[in-house]
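Take a look at the structure set out below.
For this view, one protein chain was removed and the others were kept in their places.
Here the chain labels run A, B and C in written order, and each chain numbers its own residues starting at 1.
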Amino acid sequence: MPPVKKGIIERLNAGEVVIGDGGFVFALEKRGYVKAGPWTPEATVTHPEAVRQLHREFLRAGSNVMQAFTFYASDDKLENRGQTLKITGAQINEAACDLAREVASEGDALVAGGVSQTPSYLSCKSETDVKAIFKKQLDVFMKKNVDFLIAEYFEHVEEAEWAVQVLKTSGKPVAASLAIGPEGDMHGVSPGECAVRLVKAGAQVVGVNCHFDPMTCVEAVKMMKAGVEKAGLKAHYMVQPLAFHTPDCNCQGFIDLPEFPFALEPRILTRWDMHKYAREAYKVGIRFIGGCCGFEPYHIRAVAEELATEKGKMPPGSDKHGMWGTALEMHTKPWVRARSRREYWEHLKPASGRPHCASLSTPEGWGVTKGHTDLLQHKEATTTQEMQHVLQMQKKGKSTA
Amino acid sequence: MPPVKKGIIERLNAGEVVIGDGGFVFALEKRGYVKAGPWTPEATVTHPEAVRQLHREFLRAGSNVMQAFTFYASDDKLENRGQTLKITGAQINEAACDLAREVASEGDALVAGGVSQTPSYLSCKSETDVKAIFKKQLDVFMKKNVDFLIAEYFEHVEEAEWAVQVLKTSGKPVAASLAIGPEGDMHGVSPGECAVRLVKAGAQVVGVNCHFDPMTCVEAVKMMKAGVEKAGLKAHYMVQPLAFHTPDCNCQGFIDLPEFPFALEPRILTRWDMHKYAREAYKVGIRFIGGCCGFEPYHIRAVAEELATEKGKMPPGSDKHGMWGTALEMHTKPWVRARSRREYWEHLKPASGRPHCASLSTPEGWGVTKGHTDLLQHKEATTTQEMQHVLQMQKKGKSTA
Amino acid sequence: MPPVKKGIIERLNAGEVVIGDGGFVFALEKRGYVKAGPWTPEATVTHPEAVRQLHREFLRAGSNVMQAFTFYASDDKLENRGQTLKITGAQINEAACDLAREVASEGDALVAGGVSQTPSYLSCKSETDVKAIFKKQLDVFMKKNVDFLIAEYFEHVEEAEWAVQVLKTSGKPVAASLAIGPEGDMHGVSPGECAVRLVKAGAQVVGVNCHFDPMTCVEAVKMMKAGVEKAGLKAHYMVQPLAFHTPDCNCQGFIDLPEFPFALEPRILTRWDMHKYAREAYKVGIRFIGGCCGFEPYHIRAVAEELATEKGKMPPGSDKHGMWGTALEMHTKPWVRARSRREYWEHLKPASGRPHCASLSTPEGWGVTKGHTDLLQHKEATTTQEMQHVLQMQKKGKSTA
Partner (left out) sequence: MPPVKKGIIERLNAGEVVIGDGGFVFALEKRGYVKAGPWTPEATVTHPEAVRQLHREFLRAGSNVMQAFTFYASDDKLENRGQTLKITGAQINEAACDLAREVASEGDALVAGGVSQTPSYLSCKSETDVKAIFKKQLDVFMKKNVDFLIAEYFEHVEEAEWAVQVLKTSGKPVAASLAIGPEGDMHGVSPGECAVRLVKAGAQVVGVNCHFDPMTCVEAVKMMKAGVEKAGLKAHYMVQPLAFHTPDCNCQGFIDLPEFPFALEPRILTRWDMHKYAREAYKVGIRFIGGCCGFEPYHIRAVAEELATEKGKMPPGSDKHGMWGTALEMHTKPWVRARSRREYWEHLKPASGRPHCASLSTPEGWGVTKGHTDLLQHKEATTTQEMQHVLQMQKKGKSTA
């Protein structure tokens, strides 16, 4: 029988750094197992080997959290966006928990079950209806006995509060993470106020994930921390940002960038960008530090390497990596060997190789959020009429840009 | 018993498009299984599940060739660059062939065994010595009965000729691919002349791989084809380029770019760039079309989707992808649904999100190639003195840039 | 005897648009008559034909204000920065007024005399001392009977207040313009508060000039206007921005950009940028609209053309320009003729032709302002010791950037 692992709150209370994992949706889309558009995780059932392998890579990279791949695995989401396999949310969630547990057992990692924003909320369903969806997912997580729970990727703090309230009934530790930046949630609630509300709802760890680049997310969490402290409350902090540079985003984040989701490549962070991110997050007082869309295993490894001293150990995967590029000493070409040092990589400003492209884009800003008819979800495929409507809006947006 | 698959030459003779796979070294480095610097493939022995998974992803993406992961798996390379596990080249090559065969059997793919340039050649060893290295690798490929052979990643046509001559003794079909661009090999031999020499040495398929971006590689193969035709010879053509934009390269390719190998992210091609590449390669008359460093499964899938009409079928992995982004019709946000069409993605010029970076770099140009003392390989780690020498050269290069 | 011209306040009270001129210091530096570093206007005495010609060009371009070229023409400035000709401030100012009057008489323009920030203030001289400097300049302006007075290019509102108080004693209309952006003056006083203080000191027109690009300056004046209105006061508004794009500036403006003052070329605004600026300034309620460093006559003409309807006439110089490029209809090449229309130029995003340069810089931020010893002015040339000090600070700044 393996020794019992320290729980998430015990670790954070002890001041330990907890390394999160990266975003499965984007990584598995590139590997061929997730469909961009619906973004749903049927792969836990149809291609478990692919999901398991990605977990293993993050474990090797240093992750202490195996987040079950349950993103958007609520029945209301699965129904209304083209899922034709008739796999239920419960089936996906169960398989996801099993895969996460299997790999977590191979190292120093905990299993987290997660819920995220629902089409029902955007379509203005009642609190009772929305909470019922979270409860259904929670039942699986309890059955599978995950180590803790995460309510993540919420654009409206109100829905996140509902999720936390549901998850809290389980008695498990609850973390809550919003998809917001320094401008606050989609209804204009500031990061500080969001955090206070989440803590009051019962979250022990609060933070942000997705939608913005690492430095922007760290800034938002810093504002959350200031809000929580000002309110005389206590919490731990988490951050799981994009691995894309997004200096040109508005409050809706990378969704509004013209490059989302199929032309974000030039924005991908290097491992050296990740060192800066990890250091900054640590300085600000965040201790649960991971990633979201765009993070590949080597990004997480870079976070773990930057914080190796604080953690007291290097991640397993560093047996295939020289800290700050030192393994380049073994490269054939002498001029590449000359790059085997921190000063080289730390100051390099990488070129895009795209002289016909600009460095910033103009985000679309439709100003459409919860309650707007364009967001009402339905099971049927988008009609031609609906498409003409959105194309007209897009064209209109361009001509005024 | 499965039906016998058509061989590589039969396919090419029939005018079929053969989709290659992507580069394992870079993909597995990001996943944590290959060490940048030595770049050697011990993972076939130590982490077979990771190698197998990557093969599977390329198969799903539409690859017709499972290239055994044997890059740099020659004993002279394994010895002199920090390989401490005492795994022999033969062990690696055997494991690599088994993994490739296992996955190839799951679909419409052939197994290829490959050899690449050797430290021995760069260190001016004799033709006999160098050929002995290739022979040792070939012995494994014959024992494992691969479907065909590839001599790839050669910077000097002379060494490639030697490789082809050795491989040719097997009776298996031989393809030969140089790591060169339109300027020719590192001794200044033009692509046309290189191709003629390789065909005369016995290669039935000739082309280029690695070192340059897709359009540049296609241009080089076009020059090869012109050379072969002018000489009154016949051959098939292959191309397996980088998935990085490299308009600023000199004749040594991306190795000389300051971003190599750890800051190439902003140069990564989008799937839409791949559509253009696949179409252009096809137009030029190339029929073996694949990828090298930087290619992820979704890049190969884009190649396969672009050529789906010519191939008569979509790749298996397209069940998780809408051609030209059509699956975005199922996205929650209407402005993302507005992007579910070819015209949108085809003309988008993606921003880098890096306004403090330039779009082109100045490549280093040390002008060091076979025969130069700085390239003499040795088993020992780089000494402090050697490092000081290369750092001085690097500094000198910068001040004159 | 010519008809008496309407004064500046009468024009503004009548709701007329008053077009300013461009910055003489930068324009004459490029023509060879001003020395960058000291930036002093001895050319009014030594090369009057060059100064007169530039006035004429701005008059042709549509300027309604001939600002006497008296920038930095205070004795304390002339003394301490390498002026070796022993020309006094009074001599320069008198010559400047005569030149401005001569050209103003040739068209619909008024003559303005101006004072700007003094080394004495930066060196912490007393209010009495600083005011004495302004008084000395004012005496010349009164003797030459200028039409109105401008206190401009102040980084600290306190010194501008002193200037306004002195100028106000003359009975002439007084305009006051700070070299600040939306962040406020160098002591952190907000634009709104600055404006209120200037109005209370007696300025009838308030605004900003220099240091930032047009849109940033318009934004700052908008904040001034909001402040003045909130305080229940009344004023007219002016803006005379740079003709350089400065999105990467901090509160000190373009002085802190690494490109200042000798590599700003890639940032120069096109005439089409000027159309947007003029329209935006007008919309915000600004009626005295001109330019500062970087403005060439064609920039002012573009402002005048954009506002031709509001002014009721085109500028004289438009006889050599087709509105929105229509004169290109007479170009030899048909593809250039195709550019003779507004939609073409309005949406063009001009390339830099510099793929090895970034699009944004990191400004230096020494945080040195009034009261800091590094700003104490002295007559002697910079000593070697002082230079070593600043070079060390510069190096330090770079390594932390």
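Everything below uses one rule, namely that contacts are C-beta pairs under 8 Å (C-beta built on N, C-alpha and C of every residue); 3 or more make two chains touch, one makes a residue touch a chain.
Worth saying up front: this structure is predicted, and the values here are computed from it rather than measured.
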For the full complex, which residue in B:T40, B:T270, B:S359 or B:Q394 touches the chain that was left out? B:S359
In the whole complex, not just what's shown, which of A:A176, A:I289 or A:A358 touches the removed chain? A:A358
Sole touch to the unshown chain from C:I9, C:C124, C:M142 or C:L328: residue C:L328
Where the complex has a chain not shown, which of C:A73, C:I133, C:L264 or C:I289 is the residue touching it? C:L264
In subunit A, positions touching the absent partner: 248, 355-362
On subunit C, where is the contact patch with the chain that was removed from view? 29-39, 49-50, 53, 56-57, 60-61, 81-82, 119, 122, 213, 244-248, 255-272, 296-298, 301, 317, 319-322, 325, 327-340, 345, 348-361, 364, 366, 368, 374-375, 377, 381-382, 386-387, 389-391, 393-394, 397
Mind listing the subunit B residues that contact the chain we can't see here? 349, 355, 358-360
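FYI, only the chains that are shown with their structure count from here on.
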Where centres are the averaged C-alpha coordinates, which chain has the largest centre distance to subunit C? B
Most centrally placed chain - per-chain CA mean versus overall CA mean: A
With chain centres defined as C-alpha means, what is the inter-centre distance between subunit A and subunit B in Å? 32
The distance between the C-alpha centres of subunit A and subunit C, rounded to whole Å, is 48
Separation of mean Cα positions, subunit C and subunit B [Å, integer]: 58
At least two other chains touched by the same residue of subunit B: list those residues. 248, 355-361
